[in-house]
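Only one protein chain is missing; all other protein chains are in place.
Order of writing sets the labels: A, B and C. Residues in every chain begin at 1.
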Amino acid sequence: MQHTRRSVIKAGGAAALLAAFGGVLLKPGRALAAWNKSAFEAKSAVDAMRALGMANAEESKAIEIRAPEIAENGAVVPIDITSSIPGTTSISVFIEKNPFPYTGTFDFSQGSLPYVHVRVKIGESSPVRVVATAGGKHYTAVKEVKVTIGGCGG
Amino acid sequence: MRLASAAILAAGAALLASCATPQRDYRPDALSMMKRDFHARGTAKMDRLDEDTVQAACNKYHDDPPQGVADKLQQEQLAGVKWPADGKLLGDWRSGEKIAQDGRGMAWNDKGGVGGSCYNCHQIGPRESSFGTVGPSLYQFAKKRGYGTDIQRYAYGKIYNAKAYSLCTQMPRFGHVGALTEQQMKDLAALLMDPASPVNE
Amino acid sequence: MADPMKIRVTLQGDVADVRVLMAHPMETGQRKDAAGKLVPMHFIQTITAQLNGKTVFSAEISQAVARNPVFAFKVKGAKAGDKLSITWQDNAGDKRTDEVVIRAAS
Partner (left out) sequence: MRHALVLGIVAAAAAAAPWLQAAAQAPDPTAAEFDKFREILEQDNPAELFEVKGEELWHARRGPKNESLERCDLGLGPGVVKGAYAQMPRYFADVDRVMDAEARIVHCMITLQGFTYAELAKQPFSSLTRTPDPVSIVTFVAAQSRGMKIAAPQNHPKERDAYETGKSIFFYRAGAYDFACASCHGVDDKRIRTQPLPNFTKPEQAIRAVQGWPGYRMTGGVMHSLQWRLNDCYRQQRFPEPGYVSETLSALLTYVTVNANGHVYRGPGIKR
């Protein structure tokens, strides 16, 4: 099956353009990231952090979490995370009130910057906890996101 | 014969062209188009496209009927209000709050339960921040207007048939169309009128 | 077969701002279908991004990532002509890779 991909030019700025190849299924060049089952199945953020060896994370102001104070729709909550802790190699996200709080870890290697944008589901108003890992140590920050339902289905 | 009708048509066209300003009424076209294009679904049958006398007057006069027309129809609507047989106008405000929150009822996919959809359009209780503004705020309804029987009757009657009080209001006629039961309307009236209801804090 | 991703990259100096859209239901396993039956979990578990064959960004994620996921990340040291590929793999074993070539600003 042939897929047509289109490149998108972002207007303005020093935009570079990427052309897309036809969609191909490639064999990954190296093993994909592991998936930490016990952390993902943990029912509390604390348990998940323990499973990931992050239980001792210390509070840090060098982690910036940009998320809505009140999310318009809990099904799609945009979160931007930036760590300014030198040597940050990964960022992990926990939505404390979700049934399974551990939402994921993003690994930065070979020069990718300690920044990620992700959109998550939040079932009810909840603290969103972030852990940044740098030099084998763990740092954490938290941001409260309110979720309202509201509306009559329009 | 054919020629003659062509001539009449031409004359008609000329007449139309000469009086360009007064627009023709598109309502008959609109209605026949809708009757052709819609179909019944669930409880929403095709007769819902037919205007009743109130709807017809509001449609005809763009929601601003002459006083005489409005008065007459409002009186008719008011005469149709079925007041509770036991004479009690107020029920339980707690269940009224639940009914006010419930937006179900009369849509083609609705099965069973019918609510009042009240918060869709009105501010009511102080602890619900998700409320609409199509209708006026009802917060402190009785505290502002008084708790007397007249106001109770107005509250119940307005819920039963809002058109009895203001012919072309956007508020549905919950009792008149059989959407809400007598008990539900009593409970809603209590939500507005009961001194213990949070509405009257 | 899985639908294609949509990958967009903006080059600012030597930093590539990568934004990717993936077509995936991200089923949580808690949703019921019309017949009232639970829809089984079906979600992307891992993501790998490679610049010229070298992994620069990877992730392990849960079903709490929103349906039709969107991610953005930044890769330093990228230049026009570089190849960026992104692969996801889900819990059903499906996977998909899409690749783009960075072009110089026009």
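In the analysis below, a contact is a pair of C-beta atoms (placed from the backbone, for glycine too) under 8 Å apart; a residue touches a chain by one contact, two chains touch by 3 or more.
Keep in mind the model is a prediction, meaning the values are calculated, not measured.
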item	value
Partners of the unshown chain among those that are drawn	A, B, C
Which of A:Glu41, A:Glu72 or A:Glu124 contacts the chain that the document leaves out	A:Glu72
Hidden-chain contact residue, picked from the options C:Val15, C:Met41, C:Ala72 or C:Val101	C:Ala72
Sites on subunit B contacted by the missing partner chain, in the whole complex	23, 26-27, 29-31, 33-34, 36-41, 44-46, 48-51, 54-55, 58-59, 62, 78, 106-109, 119-121, 123, 130-134, 136-137, 139-140, 144-146, 150-151, 154, 163, 165, 170, 172-173, 177, 179
Residues of subunit C in contact with the chain not shown	3-4, 6, 8, 19, 21, 23, 25-26, 31, 39, 66-68, 70, 72
Subunit A residues touching the omitted chain (full complex)	3-6, 8, 68-73, 75-76, 78, 80, 119, 148, 150-154
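The rule we apply is simple: only the chains that are shown with their structure count from here on.
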item	value
Maximum centroid distance from subunit A, chain identifier (CA atoms)	B
Where subunit B and subunit C are represented by their mean Cα positions, the distance between them in whole Å	50
Chain centre separation (subunit A, subunit C; CA means) in Å	12
In the complex with subunit A, residue positions of subunit C that touch it	1, 4, 6-13, 15-16, 19, 28, 30, 45-51, 53-67, 69-77, 80, 84-85, 87, 89, 95-106
Residues of subunit A that touch subunit C when the two form their complex	1, 3, 5, 7-10, 13-21, 23-26, 28-30, 32-36, 40, 75-78, 95, 98-100, 102-113, 115-122
